[in-house]
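All protein chains of the complex are present and in place, except for one that has been dropped.
Moving on to chain A:
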Amino acid sequence: MTSATLTVAAARRGNPWARRALILAAWLAFALFLLLPLFVVLSEALKQGLGTFVDAILEPDALSALKLTVLAVLISVPLNLVFGVAAAWCVSKFEFRGKSLLVTLIDLPFSVSPVIAGLIYVLLFGAQGYFGEWLSDHDIQIVFAVPGIVLATLFVTVPFVARELIPLMQEQGTQEEEAARLLGANGWQMFWHVTLPNIRWGLIYGVVLCTARAMGEFGAVSVVSGHIRGVTNTLPLHVEILYNEYNHVAAFSVASLLLLLALVILLLKQWSESRMSRLNTPADEE
């Protein structure tokens, strides 16, 4: 037996010192890997005073990157919401052929490296890609343009809502829906009055995670972006460019903007999580 398992075993038996040591270790790790970087980002950003910080954020290229990021989020999150609910509904409430294949496909973006996802889009829609000729004939640009960014973001965020809802809906079963049908509800009424309220906190949680990922995505977006300043740069890409140009203060200022958004999302996540665990005790079991 290793000393670590010994400590854990001791903690479980209620040895107060072992427990305190473990909790302290957890806090130390948390401080080292999370709080310290946070602090570094902020202190670097504010190194030359608040003025430079604000300038870096209000600089046109940074603002355009922010706009693009928000656009990507606003398009991909609602689409994922709809897709996620529909997919989770099918998987958890019906039996059909190809069900496990669908579940696997939903997970695909988790297992595929985002860079490869980006490359796939370049291969499909790029100038030399399968649809490249047709697209350029019709004057449609996808890769190295905003649509490509949105598509790449969509791809990497596909699993979030569905993954969150499938186990939740499977656990809740179909009886309440059946009860609603028996009481005369049509499909839409049943969904709106019974299914949706039952999954709402899980749904919010999934949407929050999805938003975080859509905002922070780097790899896939980087491949399809082309890094055109003020046009196809999202916030993470913009941070990288600034950093590569040794413009550390600006890089960290923009980074702290992302960080701020992330914190907001973290709080939202915490809130929806607590609501979810509170409301999800099944009421129809004894």
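Definition applied: contacts are C-beta pairs under 8 Å (C-beta built on N, C-alpha and C of every residue); 3 or more make two chains touch, one makes a residue touch a chain; residues count from 1.
As a working rule, contacts and distances are computed from a predicted model.
Look at the chain that isn't drawn here: its UniProt entry, checked against "Sulfate ABC transporter ATP-binding protein", "2-oxoglutarate ferredoxin oxidoreductase subunit alpha", "Acyl-CoA/acyl-ACP dehydrogenase" or "Lactate utilization protein A", names it "Sulfate ABC transporter ATP-binding protein". Residue in contact with the omitted chain (choice from A:N80, A:T153, A:N198 or A:T211): A:N198.
In the full complex, chain A contacts the hidden chain through residues 175-176, 178-186, 189, 193-194, 197-198, 279, 281-286.
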